[in-house]
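Read the structure below first, then the notes.
Shown here: the complex without one of its protein chains, the others still in place.
Lettered A, B and C in written order, each chain numbered from 1.
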């Protein structure tokens, strides 16, 4: 879905950031729905979303030309400075591909070397081409496209062939958890963008927390153990998150 | 608004009856909205409604071809047998014109003599022509069409010129109340169709009652003092209602 | 086909989906529209000893995801009920539970004894304790544990049929009241009755209900119902019948997981009196596609991992 949002575009910092969408003007759907920005072009933002429940079902009913009440840009960004002496491996799974795709496109534009791994259940969930020669690897659980299995299969392969790899991931909690365990084991650094239920996206409800491994107070979070994904996230160092 | 409703059409008894419309499939609008039938032609029902609040605002968003969840036909009908030795004066005001128009059309079809008085705030609320020669009198509060004033102005005039008049009225409670007081004073009989908030329209919520002057248990009402408008009404003898 | 049967106090119901008191009349009004025999049970509109006119209109108003009502227990009284409804109920296959209300212990007892004498196809009583108790100066039975216990005990002595006490959520500690009911000999608890609410028409500056206060029902109160059912089922050992805001098979499953043995559908009947029957089929389908074979696998099967 594409939308014209000049004000947000102006303040945009980069991949990782998201917008918070009021999908229904009535209280039929009380809370906004957060969606990562999947791309930005002039005044236009792109989001990619999967229809899961009421909110996203409502979102698909929006027509070209409709107004949408959105708040953003929200959150921090993938830290690209850290890529300097590293070879980034971008991993996106399920509804977490949006920020990864944006990052991929940004890096492609800047001709930065990187690998891209996108996982999904089945062929129909994909919209890229499986091109291992161009370092784009698609996986499907059912083997209908690309490599059969999860993103882990590809990751395990490519990670050994690269010098100083660094992982950038976004996707379902289960996927991130497996990646985290794997990376900590082999001592490879990484960043990941998290998701959670959100009421405000502004730091005022304290609803969107994640537990951190090292106690340390973030800028916007009230405590040291829990961090606000909407303001101090969604991007965290992979080792810092306790699932 | 017109709708195809063959099942309802089959069971239809006549003017006075209404349908109960689920204007929103979600609970954003919890209760159905009752609307009098304004006409029936083959399998097609007509309703005429005024946009007042959330329910009717939702109703106007329905498009040709949409499905509408309706229950009906509900309620009793104007008792036309009683017209036998009488000269009916039909009075409709505000959102109460629908059943009156249907009755008017039915009687016109059967070439029954009658007067029709329709009152509204202003010209734009009317869609008939003011034709005193054809016994159709329109009134407006602001004098922009027909006779300036309320339906009472016309009623007071015509009632004296007729032999054994009988009133059939539907409209806002205040209008019906004034008509009732007037008729009781001069001892003229009448019927009127009432409105009220309704949850079910089926007799199961007991929400839609009106107080009666003479205690007497109706078929569907639980008590003697209060009568269920949805099942024992909406049409009542004018002298029986306590406003 | 899962086994939808549930058993409460020794009585077996074909399925756990009942219709709530006051939201289905006596069942007869809609029997042309709905195959009421498919329902797990019909709970009647509250019956009092004398007929009751109920409160003056307006009696209902819509609210966000719900409604307020102040019907005021309008009902035909126990004598007319027995005369007109008992023969109708005898023709039904669905089990009928008579909801009883009263403003004194004696009134509850008198209604129960009359029904007890004649009641064919009446499988039990649901005691609505949310009525002002005239003996105790208008205090509701349902806000006091001891009063609830005494009332239940009195009724228990006169009937072997199912005795269900229906509780109000408008109390500090619902489990305390439930314990009173249990000690008095109740077979089951049903909860919740409506939540006290009010709404005002700002243009007329009047309450939207003639009685000012009314009872809130519908999806808006579902989280309140779930919380109360979960509290109750954790605190007492008798079955709990869940009520409040149910509109779908998912809602039924949610109540069962919270600890309910059966549920009642209320306000949703006003939008669609056939919703109960539809939901039964959907619960069945849900069980099939999720591998549940018996309702007992759902009741209280909440996963506690914190």
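Note that a residue touches a chain if its C-beta (ideal position, glycine included) is under 8 Å from a C-beta of that chain, and two chains touch if they have at least 3 such contacts.
Not measured: the values here are computed from a predicted model.
Remark: the omitted chain is touched by one listed residue; of C:47, C:68, C:98 or C:112 this is C:68. Within the complete assembly, A:32 is the residue of A:32, A:86, A:104 or A:126 that touches the hidden chain. Remark: the omitted chain is touched by one listed residue; of C:23, C:199 or C:261 this is C:199.
Although one chain is not shown, part of subunit A still touches it, namely residues 22, 27-32, 69, 196-200, 202-211, 220, 222-226, 231.
The set of subunit C residues touching the chain not shown comprises 56, 63-66, 68, 143, 170-172, 195-200, 202, 204-207, 210-214, 216, 218-224, 226-227, 230, 245, 250, 253-254, 257-258, 301-306.
Please note the rule applied: only the chains that are shown with their structure count from here on.
Subunit A and subunit B have Cα centroids separated by 59 Å.
Averaged Cα coordinates give subunit B a centre that lies 36 Å from the centre of subunit C. Chain contacts: subunit B has residues 27-28 touching two or more partner chains.
The multi-chain contact residues of subunit C, meaning those touching 2 or more other chains, are 65.
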